[in-house]
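Below is one structure, written out as structure tokens, with a few remarks after it.
All protein chains of the complex are present and in place, except for one that has been dropped.
In this document, chain identifiers A, B and C correspond to the written order of the chains, with residue numbering beginning at 1 in each.
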Amino acid sequence: MSTKTEQGGGGAGEAEVALELYRQVARIRALELLLNRYVREHGFGGFWHPGLGQEGVQAGAVAALRHEDYLFYAHRGLGYALVKGMAPEVLLGDLFGRVGGSVGGKGGGTVHFVDPELGVLGQGGTLGSNFVLGAGAATSVQLLGEDRVVAIFFGDGAAARGTFHEAALQAAVWKLPIVWVCENNGWHLSALFSAQSPTEDVADRAAAYGVPGVVVDGQDALAVRAAVLEGAERARGGEGPVLIEAKTLRIRGHYEGDPQKYRDDIADGLEVPRDPLQILRERVPAGEADALDAAAGAEAEAALEAALAMPKGGPEVATRDVWS
Amino acid sequence: MSTKTEQGGGGAGEAEVALELYRQVARIRALELLLNRYVREHGFGGFWHPGLGQEGVQAGAVAALRHEDYLFYAHRGLGYALVKGMAPEVLLGDLFGRVGGSVGGKGGGTVHFVDPELGVLGQGGTLGSNFVLGAGAATSVQLLGEDRVVAIFFGDGAAARGTFHEAALQAAVWKLPIVWVCENNGWHLSALFSAQSPTEDVADRAAAYGVPGVVVDGQDALAVRAAVLEGAERARGGEGPVLIEAKTLRIRGHYEGDPQKYRDDIADGLEVPRDPLQILRERVPAGEADALDAAAGAEAEAALEAALAMPKGGPEVATRDVWS
Amino acid sequence: MSAVAEVPEGVETEELGYGRAINAALAEEMRRDERVWMMGQDIGKMGGVFGVTRGLFDEFGPSRVRDTTINETFIVGGAAGAALTGTIPVVELQFADFGLVAGDEIFHKLAKWRYMHGGKLSLPVVVRLPTGVVGGAGAEHSQSLEAMGMHVPGLKVVLPATPADAKGLLKTAIRDPNPVLFFEHKGMYRVKGPVPTGDDYLVPFGEAAVRRRGDAATVVATGLMVPRALEAAERLAAEGTELEVIDPRTIVPLDMETIIASVERTGRALVVHEAVRTAGAGAEIAARIQEAAFFALDAPVWRLGALDTPIPQDPDLEQLVIPSAEQIETAVRELLTL
Partner (left out) sequence: MSAVAEVPEGVETEELGYGRAINAALAEEMRRDERVWMMGQDIGKMGGVFGVTRGLFDEFGPSRVRDTTINETFIVGGAAGAALTGTIPVVELQFADFGLVAGDEIFHKLAKWRYMHGGKLSLPVVVRLPTGVVGGAGAEHSQSLEAMGMHVPGLKVVLPATPADAKGLLKTAIRDPNPVLFFEHKGMYRVKGPVPTGDDYLVPFGEAAVRRRGDAATVVATGLMVPRALEAAERLAAEGTELEVIDPRTIVPLDMETIIASVERTGRALVVHEAVRTAGAGAEIAARIQEAAFFALDAPVWRLGALDTPIPQDPDLEQLVIPSAEQIETAVRELLTL
């Protein structure tokens, strides 16, 4: 999987990149649709926050990272970690609380998964923790003189947390290697971003920290990748953090099963307006796209089967790992 | 005292206003110099954060408020509450932990004082609490349909707290009647603002909240008053909060007694560069100014004597007032 | 010797869920007093993540039922500031755990500001804190943190265990001039029970409820552990062992009189809560029992609480770290052999 992330870093050819992004978006999409069905039919112990429709941001942004870059993901979907290189059956194992998952059923509120080797470092169950955690990781990178950037994903709602302000001021002053990727899907739970933000874009807040604020079309994975690549290069160059806001859409409820009574803007369907997959399709040979769709579907099915076959932990799992 | 605060609100004549501001700055200055001497000679139980040199901001801003407006002051000096109308002996009583003070010796970390009648509501011993407390007070004002504004004082350092971000976003969206008055004295304790801020001014952060950000010369009390008056009118009009940054200077240490080894920009004296008192003197008849100086000096001496004559509380004071 | 009714004799009641009872209390108090208002995330149109505030937005409108963005420090600190200035905020955090995101606002501003200002300020604020395990919410969304509120002077701490108490205690909380941490158990929102219909059914703070009378041993339980203790008591009753089950309902103020009087009769006590056992409220209660009734005790005071681990996310695992009815039963059996 890491071939891709390496590619993300290097100057892979246009077509090659489009094809790879298509592959990744298709993989996320296949998992999203499969989980959508599974969770509605069987439910599971926890909260599934579907990322259907946001695959373009997640694939595009993570594809711009290198293997050694750090990732603090958000709660919406599995795309972040999947593209960073984690195996789908491991992610589903975490979702279903299986010992075969990366955290053995102990990951917090929404699904948590981790893979230090791949730089997948977690997600704050309390929104906004990513900002301070990520800035701290970036401080380590700076202290150790490493060539890494820290990608911090967050939603338009999490952007309101004070931790953003506290971390952003320090990160800007210390010129920490951070790329903030805001998935602005227009909603934080039942609240409209437009009703809760005094400015039109989250990116408008970048000026307060003297950092670049970029708005990009989140449905266009290539555009997202390009923006993050540029921001990451800047950060690697010691010029400090950048804030990239990808405009996207929340197709489903906040969690799968959310009746969304507060919402009248879209039907409760699975169609994705300005579908990132379709947008990419125009850039890749139809035959290859079909093949990738099929492979993605098969991968998802196999992952689900594998995850469901994993055992759950018992008392010994529940009580260990408190201490190092 | 409240005549003055009423004047502040109304369109008092130029000369009248200058004279009143001179009176207030002189009163604060007299207390500052007296306390400076007293604390160095006798010390006291607590931390005295001198406001010497910042009298222009405090007098100018509070003079722009009305009797009914709310005030959340900062920790640097007594000027805020004095100008809002609290008696100097009461303020000193609080500083010295006397029962005759407004809080009977129980006010937190730095001196705290309170007078709900005058709208003097306190100061967060933990920096940044003022932002959320003040926004809440402004929400009450809005709910009750009152004609008040909430003035929230804070330093250039406190501006870094996440509470500013959380309160400012909500205040801007709800169009709460708030005037944020930042006393930017260039330092937060041993840290240079210029070394800890990615932008030149705190006011640069106003744009993130879609509110006006105004920079004013904090040594010019008239200019500060004018800026706050304008901001307060806007807030009263339902147009939401404004951020006013007054550039001023920290003449003394963070607390009286601070050796300031970290600092080489100024001598450890009592001279005030661009002295707000001198700047006002040019606007008022010399004779009247001299008379006000004398009155201020006498008031301060009398207040000190009165405060020191106040008894301290005992166990009964220490244990009461936990519950309503 | 047997179970005690959840509601005093003769009071008119309706069957209501614990969450609905809270909703009724909110509606009644907002109708009674114009100054009462609410804020929190998604409490408006959506009616809250757990549906507790459903309908209130429609009745009272966007000014008195305010959706905030994601800003816990403002939700709590803003409530403090509003309370200083003439209104009575009842705020909701989506999970009690988020109280730690607003730690300064709860433990410094709400708890101390009256005292720090010589009694010249009042902070009539209710912070609604959905607490406990709910099935898969995980380590940062499932804690029982009431002991923190108990340790910091200035906060009243309420833990309703029945729908009737949820209503009566919340109404009392809203009328109390002091800040109140209202720990409503999010795993009990759907539990039904008789709830007084009256507009002024108030359950006083500091009065424990004896949920079941018995003389073999005293079990002090809070929140979700109340039904579990009663279940254990049922089982033991089948063998003629009658437990006295006491629900303090508020731990600040704490009704030790009722507990001590019981222990002086039974000579044995077990304190049970869902919170981590170590340094939990049970430690305080156990310490006070032995201080006040040492010479009446036939055995040490025992405690049950969550293990010294965070709450695992998996719904099966989470039940393994908090006390079960079986564990309560077993502990009592053992305690009775001492």
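Please note the rule applied: a contact is a pair of C-beta atoms (placed from the backbone, for glycine too) under 8 Å apart; a residue touches a chain by one contact, two chains touch by 3 or more.
Nothing here was measured: the structure is a model prediction, and the numbers come from that model.
Across the entire complex, contacts from the unshown chain go to A, B, C. From the options A:Gly46, A:Gly60 or A:Gly122, the residue with contact to the unseen chain in the full assembly is A:Gly122. The omitted chain makes contact with just one of the residues A:Tyr70, A:Phe96 or A:Tyr209: A:Tyr70. One of C:Met148, C:Ala208, C:Leu243 or C:Leu320 touches the chain omitted from the figure, and that residue is C:Met148. Here the missing chain is touched by one residue of C:Val7, C:Met116 or C:Leu181, and it is C:Met116.
Only one of A:Ser140, A:Ser194 or A:Gln278 touches the chain withheld from this view, namely A:Ser140.
For chain C, the residues touching the chain absent from view are 97-104, 106-108, 111-112, 115-116, 138-140, 147-148, 150-154, 275-276, 278-284, 286-287, 290-292, 294, 297, 299-303, 307-310, 312-313. Even with one chain removed from view, chain B keeps its contact list with that chain: residues 44-47, 97, 103, 105-110, 112, 124-128, 157-158, 160-162, 188-191, 196-197, 261-262, 312-315, 317-319, 322. Even with one chain removed from view, chain A keeps its contact list with that chain: residues 70, 101-104, 106-108, 112, 114-116, 121-122, 124-126, 129, 131-144, 162-163, 166-167, 169-170, 173-174, 320-324.
Just so it is clear, only the chains that are shown with their structure count from here on.
Inter-chain centre distance (chain A to chain B, centres taken as mean C-alpha positions): 45 Å. Annotation: 41 Å between the Cα-based centres of chain B and chain C.
Among the residues of chain B, those touching two or more other chains are numbered 162-163, 166, 169, 173. In chain C, the residues touching two or more other chains are 69, 71, 73.
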